[in-house]
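Please read through the structure below; I'll follow up with questions.
Of the protein chains in this complex, all but one are displayed in their positions.
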Amino acid sequence: MAHRLRLPSTLLFLAALLLAACAPAGSGSPTATTLPSASLAPSAPAHSVYPLTLTDDAGREVTIPAAPSRIVSLAPSNTEIVCALDACDALVGVTDFDAYPEEVANVADVVIGGSVDVEKVVAAQPELILAAGNELIPTAVIDQLTNLGFPVLSLYPNSLDDIYADIELVGAAIDAIGVADGLVASMKARADAVATAVSGAARPRTFYEVGVFEGTIYTAGEDSFIASLISIAGGDPITGDPASTAIQLEDLIAADPELILLGDAAYDPSITAATVAARPGWGEMTAVQDGSIVVVLDDVVITRPGPRIVDGLEALAEAIHPDLFP
Amino acid sequence: MTAPVGTESLAAMEQVAFAYPMPDGGRREVLRSVDLTLARGELVALVGTNGSGKTTLLRLLTGLLKPDAGEVRFDGRPLSDWRRLDVARRVAVLPQHLELPVGFRVAELVEMGRAPHARRLFASTEADARAVASALADAGALDLADRPADELSGGERQRLLVAMALAQEPDLLLLDEPTLHLDLAHQVALLAAIRRLRDQRGLTVLAVLHDLNLAAAFAPRVAVLDEGRVVADGSPAEVLSTDLVRRVFGVHVDEARTADGRRHLALREV
Partner (left out) sequence: MRAAATAPTTAQSIRIGPSLTRATVVLGGGAILLLTAMVVAVAIGSVGVGIGDTVAVLGHRLLGLPLARTEVPGAESIIFDVRLPRVLTAMLVGGGLAVAGTVFQALLRNPMADPYIIGTAAGASLGAIAGLMAPLLLPALAIGVGSSWLGLGLVQLLAFTGGLGTVLLVYAVSRANGRVPVVTLLLTGYAVSSVLAAGVALLMFFSGQHLGAIFGWLMGSLAGAKWIHLAFAAPLLIISATLLVVRWRGLNLLLLGDGPAANLGIDVEREKLVLTILATLATSTVVAISGTIGFVGLVVPHVLRLSIGPDHRLLLPASVLYGATLLALADLGARLAGGIPVGILTALIGAPFFVWLLRRSRMVRPVVTP
């Protein structure tokens, strides 16, 4: 990831600006400064310099000719990032699945039913396109859009640090570095707070249910993002196959979760602690016997790798350690 | 008026042997040693038991099959030296079975017989049109020209096949059991037409027939195929005797005389 600005140096630089603003009146030329800390500040630019070349999560080098004032987002997480960076007005194309924040309801849909309508993207005349990597937006479509002359940044974060880096990346792309830095800083602070709060507590074996379809149980895959979130939130995640994210019932029983979090309850009211406990074979699990089955309604923010991920982290922490987060 | 029978041979088979390869790797011998010569303008009937190799013999004459031993010659040259296309311009076959593809009219199928002579890429020439018309007329099938080919009766189909063969303007016409599935009237009519065509166009004709009396009435020369060899070859009077019939076909017949003195083979009561 490019452009990872270090927090301490940024704070120093901001402090330097603050002090410069408080310089006594009549001190002469604007360049005069008596602040020793100013000279210690590294030369990290507060503004992006165009044309700007960035490397996206797919490893592509993308050149943005000028500060984009028209942005198309091909995934809800990207939309949220743009809006969190105060650039919601610049959005000219989003997906039909976008619902947050509310302003984006008025923006034209260029991704319908999961498939990108290239003509609509072209008609929106974007100056920057934010795509989702790992074939969530097919590589062929990204190629097509690139060949049509648009700068396309493909984002695919797999951890909290990746999300921070992606926010910085988009911030650099749209000349909102300062806002990005602030957002990342506040997200980190909250995440650190959660980690600190649970640092001493016992880590229950936690099973996060993403869904059960036709008898196959889907959960957090091994080494996946959700698994890392559960870890930070103070749980010991039970994980499934890294590729398919499925877990066999017998493996789940063998892993014996102490806590079951029902992420799919957010979408299906028929999934409750009672119905889950009644499932054949599940009665053997400690979590079922102890009644530690929690309905989690914040699945969207837990699984969407965007600025609200820390909301998800906090929701997870509350579910895993309700006593620490009243 | 019959055309004079020439002495030069048009097609000749010398000690031809042929065996079909079997799926298990073996071979099924069909022809052991066949000697047969067809002079220009001759009209010859080929008779024999089922499985004696009559159809195989025809296939060897057209070059569809290559002999395992012996040689087949056409117009003096070994058949293996001939190009497929050149053979098709000289030799036509009236097959026992022909798949008639759906949707073609009779005239269009007859035109397929012009394929060996085709000159132009897409269009048909004047000569083609004339040949088709002439073939239809000679085969007595002019009235069928616009009919869909797959709606014809047995007799009409035969006339179509004759027209298709004639459209090739061949020198040698090979007929494989042309009278199968035809009633008596049509059998006679067809063979009479073939005789007439031989006279008019100077064709050489070899017809595989299963009815011995019909063969005798139709052709001045009869060849008998048995167990992969030609066991008799000559005029019907010489060849078709009670003796031969009993030997080859295993059936007893009596020789009878017709009112005008011709010989006739009569079956004893079955």
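For the reader, a short list of remarks on this structure follows.
Letters A and B mark the chains in the order given here, with residues in each chain numbered from 1 onward.
Here, a contact is a pair of C-beta atoms (placed from the backbone, for glycine too) under 8 Å apart; a residue touches a chain by one contact, two chains touch by 3 or more.
Treat the numbers as computed from the prediction; the structure is a model and nothing was measured.
Though it is not drawn, the left-out chain touches A, B in the full complex. Looking at B:Thr62, B:Gln187 or B:Thr204, the residue that reaches the missing chain in the full complex is B:Thr62.
Checked against the hidden chain, the listed residues A:Gln125, A:Gln248 or A:Gln289 yield one contact partner: A:Gln125.
Only one of B:His181, B:Arg196 or B:Arg246 touches the chain withheld from this view, namely B:His181. Residues 60, 112-113, 115-120, 122-125, 134-136, 138-141, 143-144, 147-149, 243-244 of chain A touch the missing chain (whole complex, contact as defined above). By the touch rule set out above, chain B reaches the unshown chain at residues 21, 59, 62, 64, 84-85, 87-89, 91-93, 95, 97-105, 107-108, 110-113, 115-116, 118, 121-124, 128-130, 132-134, 136-137, 140, 142-146, 150, 154, 157-159, 168, 180-181, 189.
Everything that follows uses one rule, which is that only the chains that are shown with their structure count from here on.
A separation of 86 Å divides the Cα centre of chain A from that of chain B.
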